[in-house]
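The other protein chains are all here in position, but one chain of the complex has been omitted.
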Amino acid sequence: MTDKRELRIGLIGSGFMGKAHVFGYATAVKVFDLPARITLHTVADISAEAANRAARALGFAHATDDWRVMVTNPEIDVINITAPNALHKDMALAAIAAGKHVYCEKPLAPTAAEALEMTQAAEAARLKTQVGFNYLCNPMLQLARDMIEAGELGEIRGYRGLHAEDFMVDAQGPWTFRHDPAGGGALADIGSHALATAEFLCGPITRIMGDCVTMIAERPDGYGGRKPVEVDDLARAFLRFASGATGSVEGNWIATGRKMQHDFEVYGTKGALAFSQERFNELHFYSNDDTPGRHGFRRIEAGPAHPPYGNFCVAPGHQIGFNDLKAIEVAGYVNAIVGDAGEPFNFRNGLRIQRLVEAIQQSAREERWLEI
Amino acid sequence: MTDKRELRIGLIGSGFMGKAHVFGYATAVKVFDLPARITLHTVADISAEAANRAARALGFAHATDDWRVMVTNPEIDVINITAPNALHKDMALAAIAAGKHVYCEKPLAPTAAEALEMTQAAEAARLKTQVGFNYLCNPMLQLARDMIEAGELGEIRGYRGLHAEDFMVDAQGPWTFRHDPAGGGALADIGSHALATAEFLCGPITRIMGDCVTMIAERPDGYGGRKPVEVDDLARAFLRFASGATGSVEGNWIATGRKMQHDFEVYGTKGALAFSQERFNELHFYSNDDTPGRHGFRRIEAGPAHPPYGNFCVAPGHQIGFNDLKAIEVAGYVNAIVGDAGEPFNFRNGLRIQRLVEAIQQSAREERWLEI
Amino acid sequence: MTDKRELRIGLIGSGFMGKAHVFGYATAVKVFDLPARITLHTVADISAEAANRAARALGFAHATDDWRVMVTNPEIDVINITAPNALHKDMALAAIAAGKHVYCEKPLAPTAAEALEMTQAAEAARLKTQVGFNYLCNPMLQLARDMIEAGELGEIRGYRGLHAEDFMVDAQGPWTFRHDPAGGGALADIGSHALATAEFLCGPITRIMGDCVTMIAERPDGYGGRKPVEVDDLARAFLRFASGATGSVEGNWIATGRKMQHDFEVYGTKGALAFSQERFNELHFYSNDDTPGRHGFRRIEAGPAHPPYGNFCVAPGHQIGFNDLKAIEVAGYVNAIVGDAGEPFNFRNGLRIQRLVEAIQQSAREERWLEI
Partner (left out) sequence: MTDKRELRIGLIGSGFMGKAHVFGYATAVKVFDLPARITLHTVADISAEAANRAARALGFAHATDDWRVMVTNPEIDVINITAPNALHKDMALAAIAAGKHVYCEKPLAPTAAEALEMTQAAEAARLKTQVGFNYLCNPMLQLARDMIEAGELGEIRGYRGLHAEDFMVDAQGPWTFRHDPAGGGALADIGSHALATAEFLCGPITRIMGDCVTMIAERPDGYGGRKPVEVDDLARAFLRFASGATGSVEGNWIATGRKMQHDFEVYGTKGALAFSQERFNELHFYSNDDTPGRHGFRRIEAGPAHPPYGNFCVAPGHQIGFNDLKAIEVAGYVNAIVGDAGEPFNFRNGLRIQRLVEAIQQSAREERWLEI
């Protein structure tokens, strides 16, 4: 163990996603045989108090309220960015300039232009990057992709994807950074997951027709007034894939009752898959090859046959959780930095999603199909 | 009983839908207190032999291979048309000219123009008409509509509808009348159900953007050759409703593994509904008004509280079947002819669906949004 | 058609089950190619008024308040008994004495002794009998049995059966004939269905250990007082099958929230089946023979591959309803009377269930295992 290289982590932000990163590291070092030791070096937050509290709670050795100082600290190898969207670019560019690997939460940046700048900087510096599209780390999504690639569904013809939640359903909920036209909206925030899954499974999207809708036109501004909302509350798109398949996606944060409806169905000439993140340890598979009279969607439960589930549990059916997805994400990234594995989902992949998001937004505004 | 008016039925076609009509009548007369006696007078089919066989099997007193004669028979009151789509107009116009009420399977006609002609003829003659959108007859759909109208979901914001089956998934399946550009295609054939349900629940659609896709470009012509297919195998649309809600629908007959995925989700400010025809005796309801920590989609099972379920069974949970939906459809129509009930889904309603179908097709061709 | 033999029906009782019989006949004559014409001759009920009303509503030619007269009417061939349990024996014996075939609702009689008397009378008279265990008529139950017999599950090892509803959950619900110690109780009333299904699938039960529980010790007597309840509100049993398999069943009419939980799971050396009457057009099948990593319970939807579903609908996934089960039951009986088919579930089968019920009751009282 002692001969392993050390990766020292600097984390910016300690909210929902900051915690998820830490939980991911904590689990990953136990569950996987990582090629590096992980040290939680410093956490940066908006105040010294918040940072200190986070350091204590999450187990970082140091705390700071100045991320700019942290990203240049020579004792740190990797910068994890979980601050709001609008800050991603400055943080990432500073970290890259200081020679750090950067692991950034999604969306990568408010605009594709910024995401491109970040991507090019990282590539020029030959640093390893990661964007947190954690749902892709699910063994059942990997299984779905493997099955598609192996031809178990035949040629893919149709795709229907979705990411719907209801956390913005209350019109009295306040205006937040997620409503900022620069990078905000349901499509950028969660519809982006649906796009990532669509390409993860079916390959590149080549053409797109978007439909973006604002249903709640203004929200309390937190100062007793109201602020107009210009971003979409729900967005839809028709898709064309390079493979010849066609599909659709929806991103929706006013889907009353839905907490995690990251779902898809994919139809091929020989079989089909259906999946819901609401029960993400299951994949439903229909095969035309089944015996007549015995056809049906079968509910495959996650188990050791679906790597890396077996790292978490040797027995099937026990189920992994959301934070375990993050551990898988972390492990993939560490292997990319230290080992010779490819980056699972790097800035260029994140940029790609950003471009798709913007294409859908532009398509919706201009009411016409766009080539990607 | 004897003092009831008699309705004498002439049926054209004795296939899937012809049988369903007869099963519907047989059940309706027992289950409902219909205001008329039903007599199965004559069945017409493509040959005398087929017609005779159908008469024996289904219980018609007479059989004929000439529907033109039948529709003018003064002993017949109602003409049921279950022949292929392309023949609907001639049959309906002839029946209307002879003063018959007409009950026509969907789609009403290959084109909206023809459907309009049929509608105007029926209205001018003050005859009662019906088009067979049987899924709307489900007590759980009626419940969904009642709940929406009563405001149990609050203001409706989003809708997602679907009708997907897989009966055309095999590229070696032969070219049939369903592939005829005049009125064929997945959208017209089954996507029309999704459109009917969308308007049934959310009211008029005002604007539409379509996406129609042909995945199987040619099919065996039955004579050893191949015939090009120009109709859609799957179609999608973005929707705007007069209410301010937005939505989407899909019609798809190459959805491998799906037998009857006539599904929808509808999201309001206060609640949501989810439904699948795969389990059509259930409606899933989420209410924001539930106690905190006790929220969840609840699975409402069809029962006597959901008319007219109670006519079929006094106990909840026993379930009605597809043919029972047809019996409800029949009963509604008989009440419209004889009683003073409105027509549940008349030619004008059928015309409406036809227009929506054509608007989606045109929108897809022209790649632009269309007003309805 | 005219050369078919006629079967003239006399029905006793016109409540829930009386109606279900009539709906069953109405559908059966259309859906199946029955070897006989069915005539609804006479309905008997407790008053002339009730009987007349039923005749009008259900389509019987005659009505009577004297079932004793009806059962001797030479114009009637078959007597359908849907009156309360306690009356079954007298009615059936009178009908048998008059040479009628008898179709009796379950349970066959309050006691096995009475059921035996009825069975012997019918057998001595060489008349065809039927007891209404309608859930067995489900194509998916037939599929389950066929799969077991064909060895698709391997050797059967374990069985878990259930019939739970909640119609007696309210302690203020009045005392009814279902609470009469002579033949009443949850086990006799609905647990009997679970027993019938258990033997239908796994063959004869040879040994039994019962547990019968009265949870609601008294109920309103309808006259302002209260009446003690001695029958079981829920009953359980351990089972041994002649095959070597073991199992359990439960009958429960105070299962809050359950409307039709007639469920089972059956486990074999090679596969398993899971079923719920709550979704009775589905059967869930697990096969060890599936490809590794692709195992899972598959949801088989009822379709034409599962006779006699195809008689109701040529397309899969459309679903049959409860009254359709009754139509299948009717058809089986008509074929047994007129054709050369065996009786699907005759008095001897009904007697068998009665014996199992009594054995469980006795076992529960004596707190010991009993041989059957």
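The chains carry the letters A, B and C, assigned in the order they are written, with residues numbered from 1 in each.
The criterion applied here is as follows: a contact is a pair of C-beta atoms (placed from the backbone, for glycine too) under 8 Å apart; a residue touches a chain by one contact, two chains touch by 3 or more.
The model shown is predicted, which means the values in this text are computed figures rather than measured ones.
Listed residues A:324, A:343 or A:358: the one in touch with the omitted chain is A:324. Which of A:59, A:204, A:244 or A:339 touches the hidden chain is settled by the complete complex: it is A:59. The chain that is not drawn here is touched, among residues B:285, B:312 or B:333, by B:285.
The chain not shown here touches chain B at positions 143, 284-285, 290, 292-301, 303, 305-306.
Touch with the hidden chain on the side of chain C covers residues 153, 157-158, 160, 166, 169, 171, 209, 211, 213, 215, 233-234, 236, 238, 246, 248, 250, 252, 254-258, 265, 267-272, 274, 286, 288, 295-297, 367-369. With the whole complex as reference, residues 1, 15-16, 19-20, 22-23, 26-27, 29-31, 33, 56-59, 165, 167, 258-260, 278-280, 301, 303, 312-324 of chain A touch the missing chain.
We take it that only the chains that are shown with their structure count from here on.
Of all chains, the one whose mean C-alpha position sits at the greatest distance from that of chain B is A. Chain A and chain B have centres, each the mean of its CA atoms, that are 41 Å apart.
The distance from the centre of chain A to the centre of chain C, with each centre set as the mean of the Cα atoms, comes to 54 Å. Counting partner chains per residue, chain B shows two or more touched chains at residues 258.
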